[in-house]
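Heads up, one of the protein chains got dropped from this complex, but the rest are sitting where they should.
On to subunit A.
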Amino acid sequence: MSNAAIVDKRPSALRGASMPKWSPWAIAAGSVAVAIGISLVAGFDSKIQWGLLSGLIFLIATYGIAARVEGRRQAKDRIATGLVWVAFLVALIPLLSLVWTTVSRGVKVLDIYFLTHSMGIVADAQPGGGVYHAIIGSLEQVGLATIIAAPIGILTAVYLVEYGGRGRLARAVTFFVDVMTGVPSIVAGLFILSLMLIFEMEPFGFAGSLALAILMMPVVVRSTEEMLKLVPNELREASLALGVPKWRTILKVVLPTSIGGITTGVMLAIARIAGETAPVLLLVFGNRFINNNPFEGAQQSLPLYIYQQYSQSAGENTAYDRAWAASLTLIAFVMILNLVARGIARWKAPKSGR
């Protein structure tokens, strides 16, 4: 709080006493020391218990001292500040651990060989092998899904923003797009599976693409819709006033103005479906060999590769290493997509937008 500067001035009648700025740090250091002391005396050996104890002592001490010096309201404020900081730091632990483990264990086997070889002649327990077939499969399935979902999604958003207004169809579409966003990926997989059971088809890559497209469409619709709404009405009206037909106004004025945001939305949607495992597991099935044809025969994909290396490895470390390396590859792919998408969004942001 900004009261600290006034602390060493003469006490004023207008404001109560306040604690110096360094007091939270001092209390934190003190409570950690006390917690370690108690733990050593009582014989707690878990570091988690040490942490819990010091957090607890910190909160109690903060409240006690602040209530005495500054009053109860300020004490409550300090408790809230402490709790919020603690929550943030606690949440950081698993998230940092996830990133650290993936990177540190992933780089072990991640090299050019790993990226350019398949698992064709390598058993799960053996070292070697790679993810080439999985990358090919992922790129093809995700690419096909994008080709299907992006135009449909963008056109739907155009309908909602430019034509639909508050009509009944537009409201129904809006509602079901929202609901569709929450459809679990495995349900989309089961839907395509039910079609495949009816037509008695074997697993193949394009089936996975269809399920992924279902998952991708609502995301594209939502983001495109938001972007189209940001296009100033003056632009549309200026174009219409010049006698340009509405469809050309949309194609030549509205869409180019918001193309940056739309691209960002599509790329974020791609990043989302690239990590989907469940529908791929049901529909594409997995393959140790390179299969370049998404329309026939089982394929592999990166997330599915990770799952199979984990689940079929029977605890072999070589397989776990491959799973981590594939995870790192997948995360890198998703993160690069994210970063590029955000870069485009910043670069192409409409000047009058947010």
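Please note the rule applied: a residue touches a chain if its C-beta (ideal position, glycine included) is under 8 Å from a C-beta of that chain, and two chains touch if they have at least 3 such contacts; residues count from 1.
Everything below uses one rule, namely that contacts and distances are computed from a predicted model.
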| item | value |
| --- | --- |
| Chain excluded from display, named as in UniProt, from "ATP synthase subunit a", "Aspartyl/glutamyl-tRNA(Asn/Gln) amidotransferase subunit C", "Phosphate transport system permease protein" or "ABC transporter" | "Phosphate transport system permease protein" |
| Chain not shown: contacting residue from A:His117, A:Arg272 or A:Lys348 | A:Arg272 |
| Contacting the left-out chain in the complete assembly, out of A:Trp22, A:Tyr113 or A:Tyr163 | A:Tyr163 |
| Which of A:Met19, A:Val221 or A:Val284 contacts the chain that the document leaves out | A:Val221 |
| Missing-partner contacts on subunit A, residue numbers | 1, 46, 48-49, 73-74, 76-77, 79-81, 83-85, 87-88, 90-91, 94-95, 97-98, 101-102, 151-153, 155-156, 158-166, 169-170, 172-173, 175-188, 190-191, 193-195, 197-198, 214, 217-218, 221, 226, 229, 233, 236-237, 240, 245-248, 250-251, 268, 271-272, 274-278, 281-282, 303, 306-307, 310-311, 320, 323-324, 327, 330-331, 334-335, 338 |
